[in-house]
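Only one protein chain is missing; all other protein chains are in place.
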Amino acid sequence: MEPLFLEGKEDTPKIILNSQSNQYLISGRSLPEDATSFYSPVLKWLDEFSTQTVADPNVKFEVRLEYFNTASSKLLLDIFSKLEGLSENGKKVTVQWYYSEDDEDMLEAGEEYSELVDLKFEMKTY
Amino acid sequence: MDSTGLKSNELGFVYEFHKKMISMNLTLVYEGEFTQDITKAVLSMTEKQMAYSGEQSTVKKKVFNIMVECLQNICKHSENTYYNSSAIFMVGLEEDTYFICTGNPVKNENVELLKMKMQEINNLDKEGLKALYKEIVSKGTISDKGGAGLGLIDIARKAGTKLEYSFEQIDNLMTFFSFMVKIPRSKEL
Partner (left out) sequence: MENNEILTKSMIYDLFKEMTKENITLLYQGDFSQNLMKAILGLTEKKMDNIEVSTNVKKKVFNVLVECVQNISKHSDESKEPPASKFTSILMLGSVNDQFIISTGNLIENKKVESFKSKILMINSLTSEGLKNLYKKIIVGHSLDEKGGIGLGLVHIARKTGEKFEYRFDKIDEQYSYFTLKVNISKIK
């Protein structure tokens, strides 16, 4: 399956979704005004990914966000819901939620998502 | 909790400032310190605003260049000890004219020289400005604070209008220097 790669910009995050190298990452700033269209290729990619079988069922999904706006917060939830669906397909998904040590808000945001979806979250500082 | 309460009444100043900006045709006012980085960021704001309004590129370029000079003039001539090194920068658009204003404190002793420079520039026509510009560039005479003269001449040449200015004494040491330049949007200058 074709990997998805988006370059990070001032207001949109870097995204890597690569099932060959088993790398899944969202990092940077996510402040698009129209978050729905920005994230639509990501959701599409995950839909297709859910139909694929992979050599290594362990999927570590890395989220390293510096900021995100409320429009993105809803789309992140949509992404996590898709990831939730993956485990029904035999994949073992762990979300690695990175936050900078002094950023309690980001830690709390990660904890909240972990309460909203049935996924394993690992909180990590960077 | 009530929106008509005393506390929220203080908020009226936002509305008041907005009305004032509209009546003065101002789109951007920045007051504070002017570092290189902040200057760049302010420029980027006005640039994006002009781009959004679909301004033609020759006008955009002209306004942008003049803004750069104005901002650099502030950096050079502002006296840092006053108002926490504060100065003011404004951009406005009135019908077919952009205007750029700056204001900053200068030392009283520098007022006369500054005035003379501006008068000299305002007395010259296009050709005269060109000649003066060349003279300064070739002679390499850089005035004590890094070429105030040259910056002002450049502004006058690009704008094609007279420089407007005023001085208001703040105290025994300092005077507030206000500067305004108008840039017509029409092509022929």
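The letters A and B name the chains in turn, as written, and every chain counts its residues from 1.
Criterion: a contact is a pair of C-beta atoms (placed from the backbone, for glycine too) under 8 Å apart; a residue touches a chain by one contact, two chains touch by 3 or more.
Computed from a predicted structure; not experimentally measured.
Peer 1: The complex has one chain that is not drawn here; which of the drawn chains does it touch?
Peer 2: So, taking every chain into account, the missing one touches A, B.
Peer 1: Of the residues listed, A:Glu2, A:Asp56, A:Glu104 or A:Glu122, which one is in contact with the missing chain?
Peer 2: Considering the complete complex, A:Glu104 is the one touching the chain left out.
Peer 1: Please output the residues of subunit B touching the missing chain, sorted low to high.
Peer 2: Residues of subunit B in contact with the hidden chain: 1, 3, 7-15, 17-18, 20-33, 35, 37-38, 40-42, 44-45, 47-49, 51-53, 83, 86-88, 90, 92, 94, 99, 101-103, 164-166, 168, 176, 178-180, 182.
Peer 1: Please give every residue of subunit A in contact with the chain that is not shown.
Peer 2: 10-11, 31-33, 35-36, 66-67, 69-71, 73-74, 77, 100, 102-105, 112, 115-116
Definition applied: only the chains that are shown with their structure count from here on.
Peer 1: Between subunit A and subunit B, what is the gap in Å from one C-alpha centre to the other?
Peer 2: Using C-alpha averages as centres, the distance is 47 Å.
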